[in-house]
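Left out: one protein chain. Kept in place: all the others.
Coming up: chain A.
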Amino acid sequence: MSAPTKTPSAADSVTTGERRRPRRRRQKGIAGNTLWFWVFVGPFVLGLLIFSYLPIIWSLVLSFFEAYNTATPSKFVGLRNYIDMLTDHNFLSSLGTFTIFAVFIVPLTFVLSLVLALLVNQVKIARAFFRSVFFLPTACSYVVASLIWRLSIFNGVRFGLANTVLGWFGIDNIAWLSTVSPPWYWLPLVTVRLWLQLGFYMILFIAGLQRISPTLYEAAYVDGAKPGWQVFRYITLPQLRATSVAVLILNLIAAYQAFDEFYNLIGNVNYARPPLVYLYGISLGSIQDLGHGSAGALILAVIIMIVTLLQSRIFGFGKAGD
């Protein structure tokens, strides 16, 4: 009510001089903001352009050329590289390998990290300790973890950790990484990734859990819902929908990008190489067939895109927060 009582002239005379100054300051402030925006974002945008977009575009170019041992090829071959890759049984079987891997790793990571989150969330004492302890492996590199898995835990000789434990029960040594029937190599491959990534997804779930309003649980209690499965099934799980979808999508993409543990644990072998290891082998190893490699990489990118879009369609990613 007080504002209209001010006389316009008085306001003007007082503020004309002063209004300019804050305005200029504001302009400067905005320009400054823009400056700082670019100072902070610029390096990343530049990095993205140089190290991601440029290679992607160049890869697209290479995929239409015969490019052995050169990144500046001259022999245009049209779609031949794509046709070769789509009929290459090794490439197709690498997609199969990935599928098996995803079938193991995605549900396992989902369930275990959720269970871990529920447990850690209920702990009353030393919460920070438990959270950190399970999150710590995320800080370890895949290469280092793979080396530990290969050299000390799952080596095939009698002094490997796993074999020592089996030895206590009188069971023979198992060559974990070299046995194809039964395919024991999946055990180290899956466990190393679980160990490395469970903590990260657990933190996502804990964040999700803490966003659930306690009033919902109180209401459920008043309505006579039994604590435990019933509450989890009808309150916790539906409330975690957004987090769950994010975890699933991130997990699947991470599985598509599997490289380090496969490369370091079993190398480039044809019975268990995911697409990236195969593409690395043909384009960056001694073969240096950059044309076929680029075509394969782009096919893979399209597949990842389609799967992610389908998944978010089905689970309603983005709408999930409603």
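Everything below uses one rule, namely that contacts are C-beta pairs under 8 Å (C-beta built on N, C-alpha and C of every residue); 3 or more make two chains touch, one makes a residue touch a chain; residues count from 1.
Here is the rule we use: contacts and distances are computed from a predicted model.
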Chain not displayed: protein name in its UniProt record ("HisQ protein", "Multiple sugar transport system substrate-binding protein", "Sodium/solute symporter" or "Iron ABC transporter"): "Multiple sugar transport system substrate-binding protein"
Touch with the omitted chain, as defined above, among A:52, A:90 or A:230: A:90
Touch criterion as defined above, residue of A:177, A:258, A:279 or A:299 at the omitted chain: A:177
Residues belonging to chain A that touch the chain removed from view: 23, 26-27, 30-31, 33-35, 38-39, 42-43, 46-47, 50, 68-71, 89-90, 150-151, 154-158, 160, 172, 174-181, 267, 269-271, 281-282, 284-289
